[in-house]
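Notes for the one structure printed next.
The complex is shown incomplete by one protein chain, all other protein chains being positioned as in the whole.
Here is chain A:
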Amino acid sequence: MQILNLSETVNFMRLRIPTMILSTCLIIGSLVSLGVNSLNWGLDFTGGTLIEVGYSQSADLTKIRHELTAANFEDAVVQNFGTSEDVLIRISPREGVKAATIGNQVLEALRADGSDVEMRRIEFVGPNVGDELTEQGGLAMLVALLCILVYVAMRFEWRFSLGSVAALVHDVILTLGLFSFLQIEFDLTVLAALLAVIGYSLNDTIVVCDRIRENFRKIRKAEPVEVINISLTQTLSRTVITSLTTILVLVALYYKGGALIHGFATALLFGVVVGTYSSIYIASSVALALGISKEDLIPPQVEKEGQDMDSLL
């Protein structure tokens, strides 16, 4: 079976300018959304108390809110989590109350009227831990990008390196933008997913760059744009198939993996789609814009030691 049977080279680079404009707009849109809406930071980053409880029947959210207000938790955010029986309650950190006991107080308040409430999960994170995590998460991302920049520059060429990192930054900003736009909670698992997106997108970009490098060396007479078009066409079916199998699995994760992992699956699903697009358009366009040429990729002639010396024998 063959999904894509391309006998002719597709002129991907013809869409170079429109896609550049599209990507720029999307990046600006994401940044604006991040600036205006910010991210809906999860408990790990903000600190506070999160309580997941299970009721034996459908939970009455209004009643729960009343019960919590009566127990002096006016700021509690109450929402269903996964099913109508499961309820997630979030309480921001507060002054003067021993934070670690809030979970028990909430449980008591909910059980006061005799309803059958089961504690499923209580998490309490101090605000200073949260601050640290925000720093650490950002740092992790930066260090990862930097190391990748160096590795690709060493193995390939600096133009590819900048191109692939540009693609990564593009993917990360767009995914963050989506989370900010839809106000999906951004927690530690989403951060892990984002870093996996970096890994995935990179994987994709490297495969394309690798082929471009190979073709530059193999095809004697061709313009850079042509070489890139040929390379993209050759790797297209692989790019599509890998994305497809990954997406298949992520869809299974989204629908079967449970509510706890929804954010993770969403981030990765979006990231894989954007990553596939960026590996086709962003990385190569950037490398092209930076003036990648055949000469840059021909391996330099290694001078052997003593090559220019007369033989001693």
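The definition used in the following text is that a contact is a pair of C-beta atoms (placed from the backbone, for glycine too) under 8 Å apart; a residue touches a chain by one contact, two chains touch by 3 or more; residues count from 1.
Everything that follows uses one rule, which is that contacts and distances are computed from a predicted model.
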The complex's invisible chain, by UniProt name, from "Glycerol 3-phosphate dehydrogenase (Quinone) subunit A", "Protein translocase subunit SecD", "PadR family transcriptional regulator" or "Branched-chain amino acid ABC transporter permease": "Protein translocase subunit SecD"
Contact residue for the chain not shown (choose from A:I64, A:V152, A:A167 or A:V227): A:V152
Which of A:A192, A:V225, A:V273 or A:L290 contacts the chain that the document leaves out: A:A192
Option from A:L34, A:L61 or A:A140 whose C-beta touches the chain left out: A:A140
Identified contact with the non-displayed chain, of A:N11, A:S58, A:N128 or A:S293: A:N128
Contact partner of the left-out chain, one of A:I89, A:L162 or A:I206: A:I206
Footprint left on chain A by the chain that the document does not show: 1, 3, 52, 54, 95-100, 103-104, 118-129, 133, 136, 139-140, 143-144, 147-148, 151-152, 155, 188-189, 191-193, 195-196, 198-200, 202-204, 206-207, 210-211, 214, 234-235, 237-238, 241-242, 244-253, 255-258, 260-261, 264-265, 268
